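Here is the structure we will look at, set down as structure tokens.
With one protein chain removed, the remaining protein chains of the complex are shown where they sit.
Entry: chain A
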Amino acid sequence: MMASSYNAKEEDGHNSGASNNGGAGVVKSKKPDNTAFKQQRLPAWQPILTAGTVLPAFFVIGLIFIPIGIGLFVSSNNIKEFEIDYTGVDVNNPCYNCAKNFSWNSTTPCLCSVPFTLEQPFESNVFMYYGLSNFYQNHRRYVKSRDDSQLNGDQSALKNPSKECEPYRTSEGQPIAPCGAIANSLFNDTLELYYIDSNGTKNTIPLVKKGIAWWTDKHVKFRNPGGNNNLTVAFQGTSKPVNWRKPVYELDPSDPENNGFINEDFIVWMRTAALPTFRKLYRIIQKKSSTTPTLPSGKYLLDITYNYPVLSFDGRKRMILSTISWMGGKNPFLGIAYITVGSICFFLGVN
């Protein structure tokens, strides 16, 4: 450091000499530019927290939040929802036997019927959900156990799935399609709904099984390898997931637009839930005419093909029927939260 100073001094001398001799060349001043930016004088808005600004803000927040909260609360209360647990934990539950005697190897599906009564008619379109509890679809190892390339119809990924799919990557020497723990644990109970009219006859309620998945998932994210024609060929050389009873190309043989990877039940399952208690859309019950309710009040029967074991890990299965409003399904939390926050802000503002 010290040493370097000498030459600096010498150089200074040289420089000044040169510039003096040069004469003609204008020596550029080192004076900094007088710009607002460099002098830190940029025009600026300088807000200050004062009683005059903060309190009205609170007041306004309160005024906005309370009506929203009331609106949410009211519309949430207007939504009709019916929920029934059919896990079969209890001896009295019709599905008790099915749950009790579950075996992966059984070839004949176990059937059970759960009767229930709707006290009030469901007027508009009704959505039928299945709900699972204590089911960790959000576990890290579970979440990453899939191959999006394979699901997108990529041929190489079909034959050679990602390592993330382990231990559901290959079975009997063949790659599994669709691979991974998520696909392997596909919810495969079948639910059917009957209306028992006053005569006691079972009227099948038509359940629409398309339109339950997101458009983007159905049309972009999931694609069958080699298009939708002849899936049997396309999936040749792959194996079905271990837990499945049938291969992926037989999920809905009746409708090629709903078969293979683009089967909507499958797509819905593959969109993993954020929390261990969740519900997923299963079927839609369309409103038929404007005069009759979609589901009139009365007795119903839910027929279940009981394929899906949850008792071993203390899980629960539910069937939910619900109507929806402008803000989605029944959700008292938001309404209450809005009213609470709005009131607090309002009082802060008033004081």
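Throughout what follows, a contact is a pair of C-beta atoms (placed from the backbone, for glycine too) under 8 Å apart; a residue touches a chain by one contact, two chains touch by 3 or more; residues count from 1.
Throughout what follows, contacts and distances are computed from a predicted model.
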Per UniProt, the name of the complex member that is left out, chosen from "Phospholipid-transporting ATPase", "Alpha-1,3-glucosyltransferase", "Very-long-chain (3R)-3-hydroxyacyl-CoA dehydratase" or "Fermitin family homolog 3": "Phospholipid-transporting ATPase"
Touching residue (missing chain; options A:I70, A:I84, A:L111 or A:V143): A:V143
Listed residues A:Q46, A:S103, A:N229 or A:S290, member touching the removed chain: A:Q46
Positions on chain A where the hidden chain makes contact: 1-9, 12, 27, 29-34, 38-40, 42-51, 54, 58, 61, 65, 68, 72, 125, 127, 129, 134-143, 145, 147-149, 152, 154, 162, 166-167, 181, 184-185, 211-217, 220-221, 268, 271-281, 284, 309, 312-314, 322, 324, 326-331, 333-334, 337-338, 341, 345, 348
